[in-house]
Each structure stands twice: as structure tokens, then as C-alpha cells.
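My questions all concern the structure below.
Here is subunit A:
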Amino acid sequence: MLTALIAIPALGALLVGLLPKDKDALAKYTALGVTLVVAVLTVVMAIRFDNGGPRFQFVEKYWWIRQFNVHYAVGVDGVALVLILLSAILVPVVVLASWNDAERSGGVEEPPKRSVKAYFALLLSLEAMMIGVFAATDIFLFYVFFEAMLIPMYFIIGSYGGPQRSYAAVKFLLYSLFGGLLMLAAVIGLYVVSANAGHGTFLFDELTQLHIQPTTAKWLFLGFFIAFAIKAPLVPFHTWLPDAAGQSPAGAAVLLVGVLDKVGTYGMLRFCIELFPGAAKWFTPVVLTLSVIGIVYGAVLAIGQVDLKRLIAYTSISHFGFITLGIFAMTTQGQTGATLYMVNHGFSTGALFLVAGFLIARRGSSRIDAFGGVKNVAPLLAGTFLVAGLSGLSLPGLSTFVSEFLVLVGTFTRYKVPAIIATSGIILAAVYILWMYQRTMTGPTTEKVAGMRDLSKRELVVIAPVLALLVVLGFYPKPALDMINPSVKQTMVRVDQHDPKPTVAEKGTRP
Partner candidate 1 sequence: MSLYVPIVVLGVLALGFAGFSVVMGSLTGPKRWNRARLEAYECGIEPTPQPVGGGRFPVKYYLTAMLFIVFDIEIIFLYPWAVAFDHLGLFGLVEMVLFIVTVLIAYAYVWRRGGLEWD
Partner candidate 2 sequence: MNVPTTHLLADALAATPRTEQCTGKPYGLGSFGCDPWWLVGAKALVIFVFLLLTVLLSVWFERRVIGRMQLRPGPNRAGPFGLLQSLLDGIKGATKEDIVPRGVDKVVFFLAPVMAAAPALVSFSIIPFGGIVSIGGHKTPLQLTDLPVAVLLVLAMSSMGVYGFVLAGWSSMSPYSLLGGMRSSAQVISYEIAMGLSFVAVFLFAGSLSTSEIVNAQAHGGTYHFLGMTGHLPSWYVVLLFPSFVIYLFTMMGESGRIPFDLPEGEGELVAGYHTEYSSLKFLMFYLAEYINMATLSALCTTLFLGGYRAPWPITGIWSGANSGWWPILWFLIKLWMFIFFFVWVRASLPRVRYDQLMRLGWKVLIPVSLGWILFVSAVRALRNEKHDMRPVMLGAAVLIVILLVVSAIWERASGSGKAGAAEEAAEPEPDPMAGGFPVPPLDAPHYHGAGDARADKSAEATRA
Partner candidate 3 sequence: MTGHYLALSAILFTIGAIGVLIRRNAIVIFMCVELMLNATNLAFVAFSRMHGTLDGQIIAFFVMVVAAAEVVVGLAIIMAIFRSRKSSSVDDANLLKY
Partner candidate 4 sequence: MSYVNIAAGNISPPTIEYGKLAPILIVLGAAAVGVLIEAFLGREQRYWAQVQVSLLGLVGAFAWTVALGVSSTPHHVAAMGAIGVDGPTLFIQGTILALALMSLLLIAERRHEPSPFTAQASSVPGSPEERESLVAGITQTEVFPLMLFAVGGMLIFPAANDLLTMFVALEVLSLPLYLLCGLARRRRLLSQEAAVKYFLLGAFSSAFFLYGTALLYGYAGSVRLSDIATAISSKAGTEPLLLAGVALLSVGLLFKMGAVPFQVWKPDVYQGAPTAITALMASCTLVSAVGGILRVFYVGFETLRWDWRPMMWAVAILTMLLGAIVAITQTDVKRMLAYSSIAHGGFLLTGVIATNQAGLSSTLFYLAAYGFTTVGAFAIITMVRDAGGEAWHLSRWAGLGKHHPLLAGTFALFLLAFAGIPLTSGFTGKFAVFQAAVAGGATPLVIVGVLSSAIAAFFYVRVIVLMFFNDPAVDGPLVVSSPTSTAAVAVGALATVVLGVVPGPALHLAQSAASQFFVR
């Protein structure tokens, strides 16, 4: 089942890539079809997922590279499943949203000459990698997807992005690659530790049983954590994100911020904490500090931005601060909230990027001061923008509120001061979102904006389901929470000091 989820978009990418040069339309429809199939399959899987069943379901395990003890092992728990769901839903949306992006990209002045089918092939392969990275239960496999994912994204940004695209693409790639290589060192180290313990393995299940020397664990944790922190991005490693998100085409930006970066937070939750519980606790203060700084710093910088996409990118940095805060709060509520936050953030930021993309496509500029009074000419557009924005500032009733609330509550129960500081992020969020809305949508309609079309049908179809999901999850988050909760609880079992079977490592770090 999971293999099919990975294989279908991969094959789709191949198919689209091999289409004849002039069949652009066919490529688009093929891509849409494939992504829809994947989305449907994913939903089916989510329905068949047994919340009370074993942690990992839909498990598949085959030898891949026997010499390295590497398996092709996939399986999903609740956390992974919701993230896969997120990807599977967002990709068709993005395909539809970037229907004409490929032709138009590369700046306004340039003639449309980019290959359309290549764009969609890259999108599809990206989807395959994204599903693979969440599904992998073998660390090696995870690493492979983690790194390979960069390549299609790199080409999407580099070939179809804004004027500064190659700079942004290279920055994105090098940051991620650097992190990835550190992780590679840690992966190797982990393997060697397991090999020294008698049985070399990369399987997640087996690695969690491992007893690692505290010092070694700290180093390994750091290897993984830096990689994920770059990916997520956490504050000192964040500088690539505004460039990459700012320069990439809107659709790709959705995937980049909405899904790709979730791999970082997902990895922290799944690998950093579960594999090195002791080390994770040891590092918690640092991480919490960074998260809080991220929340505030991101928000403040977002307020100061003059570019729409960059602004949204900075809001994401702030939001990622919340997610890591939730994860490292080490409470069930916090982690559940963080997981849900990942999903919600995916949808809400996705929606923001999409609407921003529509705006930019119309106006030909992404500068905030290029807009003004849009709601007068394009009320539908302004409306969707408002809803998306409100979800970004976690208005009650929208799904983001639930997750942010959970995170804050979860954190507060254990770490009061960070939680209190983090709360200021909410206020700042209100400032940047509303101010942005005010500057772009309200006020007198400027000359350039005057002729702006409202949302087309296609665009409506794109944006509607996302917004709908935001609302639905806001009122009824239970299915998602039910899915997430068991996995998170198991994680907590690994980490919690009241663990019935404390490990040696934990003893060593017990306060």
C-alpha cells in the first residue's frame, strides 16, 4: 500500500517526463490525475488505519542492501499518516494552482520557455519522495529520501523561481546538504553503535531498543538535530527559507514550507527524541530557547517584510518555533499539538502562499506596497486571503487554534517561562497578518490593481478545499487527534521519566 503510494507518483513522474515535448496539456492532466489517485489512496488508507492497533501499520519490509543491513522498510503510525495525508492532499492542490506557473515563471520579462512537463515531473517525483520520507521506518531509507528530496525541489526553485532563483536554489541545497551530511555521519555512527552492540541495523524498531552511551548519544543527537533544525528551520539555521520560499513559484513554496519543512520537525519528534531520549532531555533547554527565540524573531521580522512571500516565510519560522516548542515540551499534549500544528500549518501556510501566488500572478510583483484596495475589485480573493490569514494567526474556530492551544498548554504544564514568552507570538501574529491584510486589501484601490480579476473557477477549486479543511479541523479535530495520540503516547513512553522500564541512558541523565 505504502509502496504503491511512493511508486505511483514516481512512475507518474517518469511518464510525464517521457511525454513528447509539445504535449503540455496532456502532461498537466496526467500529473493531476496521478496526484488525485494518490490522494484518494491516502484517504482510503487513513480510513483503514486502526487507531487502536499496533503503532506501525501497513508495514512492508524487504532487504535492500543486505551488505549494509539496509532494508526497504515502510510503515506508518498516526503522526506519519497525517503528514502523508497532508502531502497527498496538498500536491493535487498545488498542481492545479500552478497550472500556468511553469510557462510564466522565470520573471515577468522572460519569455515563457521553461519546460512544462519537466515541472510537473519534478512535482510528482517530489511527492514520491515526500511520502517516502514519512513512510520510511529504516533510517537509511529515511536518509535517502531526505536527501533525494532536495534534488527535485532544487530544480523547481532553480528553474521556475523568481529573479534570484539560482542563488536561492543553491542556498537551499547547500544548507540542506550540509545538514544531511551531518545526519549521514550520525546515521553511520548509530549503525556502528548498533553493530558494536552485536547486531548492526538501521531499522527504527530495533534501534529504539539500543542502549547508547550518553556521550555518544549526545553527539549522534546533535547530528540528527542540526539536520532537522536546518530543515525545519530553527532559528540560527533559518536564513535559507525566506530566500527559497520567496523565490520559488507559489505552488512549490506551498510544498516547501507546507510539507518539506515538516520533515524536519517530524524527524525531531520521531528520531531525535525516540532514539536518544536521554540526549533529547539534556538538550531540551537549548531547543526550547531556540524555539522561543524563533517564535518571536520570526514574527518580528515578518512584520518588517515588504515582500509577500518573504513575509509568509518568516511567519512560518515563527510557527516552526511553536512546533519545536511543542515537541520538546515532552508532554503528550504538547507533542500531539505539535503534530497537529504541522498539519494545520501545512494547510494554512499553504493557503496563504496560494492566495499570495494568485495575487502576485495578477500584479506581476510580490511587493506589498504594490497592492492596495484589492478587496474592492476582487472581493472573493480578498476574502480567501483573510480566512487564510486568520488561520495563520490561530483564530479560534480555525484548526490552527486547536493546535496552538494544545502546544501552549502542553508546554505550560512543564516549562512555564517559555510558554509565556511564546504567547507573545500570538499577538505579533495578529499584527503581521492584519497589517498585511490592511496594506494589500483595504484602502484606496491603486491604479495597477484596478483591473485585477477576481478568482477564477480553477483557483476557487484550488483554494476551497484547503480552507474547508481548516475550518472543519478547527471545529472537529478529533479524527486527526485520535490518529496522532497513540503514537505520541508511545513516544512519551520512551521518553518519560516515569517510564516503567527506564533505560540506562535515562538513569544517567535523570535530574
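The candidates came about this way: all candidates are chains of the complex that A comes from, given by their letters.
Assume a residue touches a chain if its C-beta (ideal position, glycine included) is under 8 Å from a C-beta of that chain, and two chains touch if they have at least 3 such contacts; residues count from 1.
What you are looking at is a predicted structure, and each value in this text was computed from that prediction instead of being measured.
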- Query: Looking at this complex, which candidate touches subunit A: 1, 2, 3 or 4?
  - Reply: 4
- Contacting residues of subunit A [partner candidate 4, same complex]: 63-68, 113, 115, 118, 143-148, 150-151, 154-155, 158-159, 165-166, 169-170, 173-174, 177-178, 181-182, 184-185, 188-189, 191-192, 195
